[in-house]
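So the structure is just underneath, and the comments pick up after that.
Removed from the display is one protein chain of the complex; every other protein chain stays in position.
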Amino acid sequence: MSPLRRFLRTPEAVAGALLLAMLIAMALSASLLFPGDPQAIAGPALLPPFQDWSLPLGTDRLGRDVLAELFHGARTSLAVGLAAAAAALVVGAVVGTLAGFAGGLVDEVLMRITDAFQTVPSFLLALAFVSVVGPSLGVVVIAIALGTWTGPARVARAEVLSIRERDYVAGARVIGMHPLAIAFREVLPNALPPVLAMSSVIVAAAILTEAALSFLGLGDPNRVTWGGMIAEGRAVLRTAPFLSIVPGIALVLTVLGVYLAGEGIVETTAVRRGLS
Amino acid sequence: MTTLASIRDLTVTYRRDGNEVTALKGVSLDIAAGERLAIIGESGSGKSTLALAIAGLLPASAKVGGRIDWFLSSSGAKAPPSVLPDISPARGEITLSPLPSPITNVAEGERSAKLLISPLAGEMSGRTEGGVTECQPFKSELNKIPRLGRDIGFVFQDPSASLDPVMTIGKQIAEVARTHLSLTWSQSYARAKSLLERVRLPDLDSALRAFPHQLSGGQKQRVAIAAAIAAGPKLLIADEATSALDTIVQAEIVALIRRLVTEDGMTLLFISHDIALAAELAERIAVFRHGQLVELGMRAQIVGAPAQPYTRALLDAHIGLDTRPLLNRARLHA
Partner (left out) sequence: MNLLAVSNLTKRYRRGGKTIAAVDDVSFHIDPGETLALAGPSGSGKSTIARLVLRLIEPDDGRIEFESDDFLALSGAALRARRARLQMVFQDPLAAFNPRATVARVLDDPLRIHGIASRAERPRRIAALLERVGLTANLAPRAIHEISGGQRQRVAIARAIVTKPSLIVLDEAVSALDVSVRGEILELLLDLQRQEKIAYLFISHDLGVIRSVAHRVILLDAGRIAENGDAQTVIGAPQSAIGKALVAAAPRLNRAGP
């Protein structure tokens, strides 16, 4: 059975993939459906949802279109989530591979650095980094990656330690391959599956961290973010709760979708490895 | 010569990544009680699948056709006849099983339907009407579905994988004895100790308390053999049990198996890729290739006058201490 068919037979994976597809569609169509500035005033302030069909989800305190904000916010969430997770996975895999493959002093130094990062709560680290450098999309991505690369690094190192002893690594040395080529061409690709298995959790966590930073006002001020929308709605939580609830639901569904789809991919590839 | 097990038309198919792989094709074979039978073949010959099928260890996803009938004497069967289906080795055997038979795994539905009535009905119909009821006496003779551990002992190739790494070896052996012979723990430990003595493990008292990682490969295989014979099985299956060991330890283990089988009157099924090793131990040799039984005969006939060209080829490929060296032949060519 092909991995795709096996994936499609797992209901939660399909549900996750649909949610994720919806999110991607929202992000891609945002500037087509809502070409203007989502932060421009579109109507009367605090219009509740489902009252005016030109503004289906109503408006916020300043009269901005909530639906347009939601679509543009999807872009930020997705971009930051994916970029931060990718950065964390790449840095983690490289550091873990170098530490595991080189051993000795290199391993010792790299792992102590990893320890240092791991002892600081990752959200605190992100908070401190953004406060110091100043909020922008790139900085937020780095701030999130800073706190999450340690997990992949540890997993990669453990995997590399076992792969290092295999015959084919000895075989690569015998034909005179450079140690760095052995580490990154022979060892790393085979150490990746368990590292990639963490990606769904990391992406989901990155999206939540981004939302939390925005909620605290440390997101990129020039972009609409769901976290920012929730923070904005907090001031009128009693009178207009939908302003916080709508982006909150979007956030929950996105994290759920990423997680379910990611787990589905991991499951189906794991089954294939188990059989072969 | 009485028959212990009768294998008829055994076919085993595995599903792998959507493809069906036939591991055994229509194999029929009788195992005589008390004999030493070797199953030899190269990789992909189906010899290990046969061992697993006889022991009832095939994965649930395997499709099994044909039947295995057992002729276990009632003296050896102390436990109640009810058997959990998943440990029943009699996948193809449906004559007497009171349980919903695993024969539903068989590919051809009509065939299993016929078998479900009774395979004896066909044989009996010539003599009596309504063979099903008439064949009752046969049922008590062909009495029990064998149980792995109690009636069948199984020794695997890799003893490190078949022993529990966090349980003392004394307990592992005692547990088999306790489970199948309804002994108390202290009786079971006493039995474990005498078994370790029989497999010639040095320093019995510390060996009982040792963990597998403290033993050498040969010692671990001795422990695995002790566990396999702990309940006094009728049949001992050794599946490449010496292949992971060096030559000297291999010879010791083969001698040990031979002695134990003789002392206890066990039937031995010795699965091996090595025809010379099989010839040293077995009385009869069955040669397998591509899932089929190529040739079956007494040791002297197989080694001395093989009927099949494949058996001949296997014998010719053996490089023994008296074979003409390839190096000398090469020198002649040069």
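Brief remarks follow.
Think of it as A and B in the order they're written, each chain with its own count starting at 1.
Here is the rule we go by: a residue touches a chain if its C-beta (ideal position, glycine included) is under 8 Å from a C-beta of that chain, and two chains touch if they have at least 3 such contacts.
Please read these numbers as outputs of a predicted model, since none were measured by experiment.
Although it is left out of the displayed model, the omitted chain contacts the following shown chains in the full complex: A, B. Annotation: of B:Arg15, B:Lys171, B:Arg198 or B:Arg299, B:Arg299 touches the absent chain (contact as defined above).
Residue-wise, the contact with the chain that is not shown comes from A:His178, picked out of A:Arg5, A:His178 or A:Arg234.
Subunit A residues in contact with the hidden partner, per the touch definition given at the top, are 166-168, 170-178, 186, 189-190, 276. Not every partner is drawn; the one left out touches subunit B at residues 42-43, 217, 245-252, 258, 273-277, 279-281, 299-300, 303, 313-315, 317-323, 325-327, 330, 334.
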